[in-house]
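Sharing a structure with you now.
Excluded from the complex is one protein chain; the other protein chains are retained at their positions.
In this document, chain identifiers A and B correspond to the written order of the chains, with residue numbering beginning at 1 in each.
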Amino acid sequence: MTTPILTLTIDGKEVSGLAGETILQVARENGFFIPTLCWLDGLTSAGSCRLCMVEIKGSAALHPACITLIQEGMAVTTSSERLLRYRRAIIELLFSERNHVCAVCVVNGHCELQTLAQQLGIDHISFPGLYPDLPVDASHPRFVIDHNRCILCTRCVRVCGEIEGAHTWDVKNRGVRSQIVADFDTPWGDSTTCTGCGKCVHVCPTGALFEKGKSVAEMFKKPLGLPYLKAIRDLGV
Amino acid sequence: MPREKIDRITAEHRWFLDQFNYHILVCAGLGCPGNDDILRALGQTVRNRQLTDEVLIRKVGCMGLCSAGPLVLIRPGDLMYQKVQPEDAEEIIASLGKKPVERLLLSPDLAFFTRQHKNVLRLSGRIDPESLPDYLVAGGYQALLQALFAMQPTDILRCIQESGLRGRGGAGYPTGLKWSTVARAQGSPKYLICNADEGDPGAFMDRSLLESTPYAILEGMTVAAYAVGASEGFIYVRAEYPLAVQRLKRAIRDAEQNNLLGHSICGSNLNFRVQIRLGAGAFVCGEETALIRSIEGRRGLPRPRPPYPAEKGLRGRPTLINNVETYANIPSVITNGPEWWARLGTDKSRGTKVFALTGTIRNTGLIEVPMGMPLREIVYDIGGGLPGGHALKAVQTGGPSGGCIPAALLDTPVTYESLNELGSIMGSGGMIVIDDSASMVDIVTYFMAFCRDESCGKCTPCRVGTAQIHNLLTKFQNRKATMADLEMLEWLCDLVRNTSLCGLGQSAPNPVLSALRFFRQEFLDCILTDQNHEEVRP
Partner (left out) sequence: MPADTQQKPVDRRWQRIIQTMLRHNNQSDALIETLHTVQETYGYLDPAVLAAVADRLGIPPARVFGVATFYNHFSLKPKGDHTLVICTGTACHVRGNDQILAWVKEQYHLTPGQTSADNRLSLVEARCVGACALAPVILCDGVLTGKKGYKETTAIIEEWLGHAS
């Protein structure tokens, strides 16, 4: 049985996609820009950062494009003034949540959060910073986790559990006190489950996870191999 | 045959109960502390006076008027004694068959009792919550027998749909529609969940129902299981309700032993077992997808819907989730028929609703009224008004997801629609009376602190937004806010409401927005006047 092809419109343009594809997939295939942070090709979608929210005609609510499946006849708006305002505000909330001073960050210039802020035209943060004093864990011989730069997108948690299968990372506490945690809140270097593969470091969209020895703006990330890795793992190679 | 066994237990128990000239019912709910001592004192007195063949002392569930507790009811005659102490036992027993003890007597004409319409609470405070025979004598499990032997699952679905019953957990989704979706959904086994994670601070309807009539909830669940084809059920109940858990456990065990749960229930082809899962203190687990994850032993993080649990729920299978009160309504809908039930309440909000009436009000406790009753009647007739010369400022409904109804709108009928129009929600049934000495800024700051602490932290707007809103509100509380803060407050409320992942975040701004709508001046009064306003552009 072949997968049915569905037709829909995105920002007024008629496009088509396969049943089971998400709005985000179809939009990107057709060159539409929808910002994402928690989403990453090759990982299950969390739908948590709320940046990819789009409008769907006939529905008052906004929908996350990374999870919402396309439907025949759907009319999607990806970039209304309202959506842009919300997206900017969400990015600003992330900046206000923890210490994100780009000038002294290892990924300055190669950071997804920073790039999105530039793309969305954010030049200042309207919300006062919460700036909790969070630890930096440099106990691992090769990597560092700086919780002050973390935006809790949980890419590291998912890549470690879903691709590497180690599940070293998870989230402790809840709400604004949430924090990424290794094993039983173990220093990363003492983790009994970590394989040292470094995938978490490379999928991290910000400077929260980085390689030791990198100075400001020196850390480049290479998260693009995930669909490959996943396919290989699924084949059992 | 199990049916005959039920009849036999019922007949025997009725005969047993009829032996006694007097029944003394003592409230043994959480809301009547010290009832153990009263029970003991009454028992001792009865033994001392050698009246054990004449007087039966029973512990029962909540009688509703918690502010007058501990309550004791004498039958026949339905004499209700209030604020009973162990020392009163002698006098009470001595008065049996004679003049009642005037100083303890609670007038039966009290509007608190006469204005209510008890349906779900009908047996609450009248039967021993730990006695299956008691429930049977009171007509319990007749609905299940009728459903199993005189109705097809489709008949039940139609019956529930025609009744117009809507979910009592807060959102008011039509119950019949939900059941039909689960019944139609592909996949097996199907699961059934009773949401007893009553997290709304200020509400205790579910606790009281679980403590007072646990069998009615099990019966409602079993009927539902038959209707939708579920074979396994879970009751997700707060660990903070130990008495409710204990009584539920006992009820499940007794129901299993009497073939009212388990394999081939009452000789029919229905197999349905129920397990208890303890919540562990997370308000977000009242959200259905978070609740499911919690039952799966995970962090209670909600996930985006669709797919809805009715199609993909627990362990990826079709799952029916209803609230305690919704299940408790089922037996009466089945036995009395949908037409009878639909006659109560208003056109769109049918039936009765249980409310926990608290705050600055004379008669605090648990009440049940037909939907559509004006708030004024609830507060002033049933609630007896405010004590100590206080004037009413507002009535808060729906807890941290709801809003407040100001005194000027007290004639609002209590229905899902009218409360929504006013920016509040029915919620699970918490109703908190706020007097004129309270500050609305203070109350909404309290609610926002609650939402911030209870946010699961998964999605950005709720995690960071609630913290930012709370910080802003603290500025108002400390009278250090600016006009720009007010603007930012409204913008953040709009953002959190429209972009959050689940109901917790989407409704977290409701108390603030509602207070801004009706009590804006109080916020303006907290704004510094002699300050340069910094321009804020979100």
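Convention: a contact is a pair of C-beta atoms (placed from the backbone, for glycine too) under 8 Å apart; a residue touches a chain by one contact, two chains touch by 3 or more.
Bear in mind the structure is a predicted one, so any value in this text is a computation, not a measurement.
The chain not shown here makes contact, within the complete complex, with A, B. Considering the full assembly, B:207 is the residue among B:59, B:168 or B:207 that touches the omitted chain. In the complete complex, the residue from B:14, B:249, B:298 or B:343 that touches the missing chain is B:298.
Checked against the hidden chain, the listed residues B:199, B:318, B:370 or B:465 yield one contact partner: B:199.
From the options A:130, A:171 or A:229, the residue with contact to the chain not on display is A:171. Chain B meets the missing chain through residues 30-31, 33, 66-67, 69, 198-204, 207-208, 238-241, 277-283, 294-300, 356-360, 364-366, 396, 399, 430, 432, 434, 438, 443, 446-447, 450, 454, 456.
Touch with the hidden chain on the side of chain A covers residues 161, 166-174, 181-186, 190, 192-193.
Operating definition for what follows: only the chains that are shown with their structure count from here on.
Taking each chain's centre as the average of its CA atoms, chain A and chain B sit 39 Å apart. Partner chain B is touched in their complex by these residues of chain A: 46-51, 53, 61-62, 64, 67-68, 85-86, 88-90, 92-94, 96-97, 126-128, 130, 151-152, 171, 173-178. Note for the complex: chain B touches chain A at residues 282, 284, 299, 303-304, 452-461, 463-468, 471, 488, 491-492, 495, 498-501, 536-538.
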